[in-house]
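I have a structure I would like to understand better, so I am pasting it below and will then ask my questions one at a time.
The complex is shown incomplete by one protein chain, all other protein chains being positioned as in the whole.
Chain IDs A and B follow the sequence of writing; residue 1 opens each chain.
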Amino acid sequence: MNEWIAFLAGKFNYWGFIVLMMIGIYAIIAKKNLIKKIIGMNIFQTAIILFYVSTAAKRDAGIPIITHGHGMSGHSARAVDYINPLPHVLMLTAIVVSVATLGVALTLAVKVYRQYGSLEEDEIADSIRARAGGDQ
Amino acid sequence: MKIVALASVLLCGGILIFGTAGFPDFGDPLSPPASHVSPHYIEEAVAETSVPNIVTAVLADYRGFDTLFETAVVFSAAMACFFLLRVFREDERSPSEKLYRHLPTGIILRIDPGGKAPQSNEFEPIDPTWVPHDMIVKTTTRLIIPFIQLFGLYVIAHGHHSPGGGFQGGVILGSSLILYALSQNLRMAIGRMGETVSAVFCAAGVFIYAGAGALCLLMGANFLDYAALSPLFGVDAIQARSLGILVVEIGVGLAVMSAMVWIYYNLASVGRHQEGL
Partner (left out) sequence: MSWPMDMLILVFVIISGIGAITVRDLLGAAILFGAYSFLMCILWAIMGAVDVAFTEASVGAGVSTVLFVAAVFRTTRRTRD
């Protein structure tokens, strides 16, 4: 029983990130609405970020800000006392870039709506086909 | 389609969950990601840069190239929104009839195409989607916005010692302007911070970052090696790295703030810049 709890505690965060990633990729594949697809893309991104942050966690460690950092000169910090800061750095910039790309994605969706009057993928395809048929 | 998608997603998820058996345990202090580069950052960051917040030190100093190009990505995303949506032609921008509201009485005038617009200051141009604004929301946000902006500046300036930095502070500053646009209207927000100003600020932020790097080149060191700036700041090399991080964070904050505001202006008004959310 105890091994099971230890196994669960060791791995559940990875399972959570996989479930979120699959929710995101299902929305991208199966949903026909463009905004829903964009939400799925964002859920996928946050799932990847959750994975990176999970790899950074350390048991019994503090947040990556050195305590008493102002006048500290003598003793140096020990790596086991602080959470790994490197994945945090990479993901911090990724979040800001994700909102910028979200802006571009929504811009394209608005543009498509103004062109075809719909956000549904199949209706857009129908109206493209109708326009192509009208030209001939 | 849905069944195929569900089946492939479940298969893919099953394979990935099977793969987690080889991962290190959650919270393992000896896992591979925690045992190669990061111990150096944790142990030496304060001694080398005098910045207690290791995330800020790694973000702006050790991995400055990464952040520089992420800022450039934010800048180019804002440019992409501008070029995709902005409408410049007058006939597409404004509807055929113009609406003016008389401020003291609230009477709305409709001017047909070709009609003469009222010249008095008592009339303000409004949009077909105009709704009366809520006095409570307007007053409350007007009171709270200066504090939000002050907090944004604090987050940028205090990023060395507490969570925060250029990205977060820039987004907070930008969202204070977005809040202003939401609570009043888009035209007033554009009156406060226009499109040209946000474009110039956005470019200036990236320029400050790249310029700090280029200045290090001129001083005879590597790109973004702030220790070379110590003669300019008049401090020793370690303090110069800390100040260099501050300069870079200011550039990032400027770029991110105006990029957020610029994207919002274009998206909320579909490039017309007069009627908004």
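Assume contacts are C-beta pairs under 8 Å (C-beta built on N, C-alpha and C of every residue); 3 or more make two chains touch, one makes a residue touch a chain.
Just so you know, these numbers come straight off a predicted model, no measurement behind them.
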>> On chain B, where is the contact patch with the chain that was removed from view?
In response: 26-27, 53, 55-56, 163-165, 167-168, 171-172, 174-175, 178, 182, 260, 263-264, 267-268, 270, 277
> Which chain A residues would touch the chain omitted from the figure, given the whole complex?
Replying inline: 9, 12-13, 16, 19-20, 23-24, 26-27, 30-33, 35-36, 39-40, 42-43, 46, 49-50, 53-54, 56-57, 59, 61-65, 83, 87-88, 91-92, 95-96, 98-99, 102-103, 106, 109-110, 113, 118-120
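Following the convention adopted for this analysis, only the chains that are shown with their structure count from here on.
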>> Counting only Cα atoms for the centres, state how far chain A is from chain B in Å.
In response: 18
> So in the complex, which bits of chain A are touching chain B?
Replying inline: 9-15, 18-19, 21-22, 25-26, 29-30, 54-61, 63-67, 69-70, 72-73, 76-80, 82, 84-90, 92-97, 99-101, 103-104, 106-108, 110-111, 114
>> For the complex, give me every residue of chain B touching chain A.
In response: 1-2, 5-6, 8-10, 12-13, 16-17, 20-21, 23-29, 31, 33-34, 37-39, 41-47, 50-55, 58-59, 63, 66-67, 70, 73-74, 77-78, 80-81, 84-85, 161-163, 167, 171, 256, 259-260, 263, 266-267, 270
